[in-house]
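Report on one structure; see the data block that follows.
The other protein chains are all here in position, but one chain of the complex has been omitted.
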């Protein structure tokens, strides 16, 4: 099964083959990431929360959401590669930080305590 | 080394311990993802492309960018978990699709050919 | 009552007094706009649709949402000023275009018909 490192190499090769390194600054890639997240939002924006929970069962919407998630992942992986950041390590570090700020006792069932996780 | 599956389980446990499943609909998580990407953009918005390429060497900005990448990753992993999507597979599928739409010959060095990859 | 033109001049003066024109390229301002929209999303992300409809009545959230709307407006006005675009005219032109694509008959009560308006 391919993992994030494999994906990172594949995306890097894809970009290099097309001589796109010149466009792939962190600034540009962050914009591209935001653009793809915008497309993801557009697929979900008019759904109720309940409809959104069933979106993958919809034969038309499901594949579109999956494709948008794929695009978001591609740009996030590419951005992390260019920045020299290990995505999983960065996320685990942030999660450890959040665990101290949002303790189970204080945050249980409280939406206003989950700004960052 | 922890991988995406490990991270997915850790984020899921983090949410369940705090009884946050009720807030974690795909719609809400997509909004949270967009919010975190917005924070990432805010760190890079006034930098030149060249400055952005060196951002990780900055003792103040580097850790902030890494933390934002961590937050984005957490929400993307959580969203994929809730949707039942394998992030790496979804990205590889999209990359294969992009390879047919943006052939090396047609896309080499052309920024206007890279809307989706 | 001040109008959009007055606001545009005030925002422009604010930027010029601080010698910020150098940072205010369309690219950078679009990123800043996206960052502010991200902050707006963060205020609404965990609310139910019904709660979001009452958000201005909340003594804590209401002023925060209003402040984020203010920030979004400031950057949109500034971006339009730098691009030489009249916001109201651009919106009316797009609305006229949408009226032909989403006729009342075809679009009534259909969320899937409202991707662009």
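Side notes on the structure shown:
In order of appearance the chains are A, B and C, and numbering begins at 1 in each one.
One rule holds for everything that comes next: a residue touches a chain if its C-beta (ideal position, glycine included) is under 8 Å from a C-beta of that chain, and two chains touch if they have at least 3 such contacts.
On a predicted model such as this, the values are computed, not experimentally measured, just so you know.
In the full complex, chain A contacts the hidden chain through residues 23, 28, 31-32, 34-39, 41-42, 44-46. Take chain B: the residues that touch the chain left off the picture are 27, 30-31, 34, 42, 46-49, 111-112, 114-115. Interface residues of chain C with the unshown chain, by the touch rule above, are 1-4, 6-7, 10-11, 14-15, 17-20, 22-23, 25-28, 30-31, 33-34, 37-38, 40-41, 44, 47-50, 52-53, 55-56, 65-67, 69-74, 76-77, 79-80, 82-85, 87-95, 97-99, 102, 104, 107-111, 113-114, 116-117.
Going forward, only the chains that are shown with their structure count from here on.
Centroids of chain B and chain C (each the mean of its C-alpha atoms) stand 24 Å apart. Between the CA-based centres of chain A and chain B the separation comes to 3 Å, rounded to the whole angstrom.
Shared interface positions of chain A, i.e. residues touching 2 or more other chains, are given as 27, 30-31, 34, 47-49, 111, 114.
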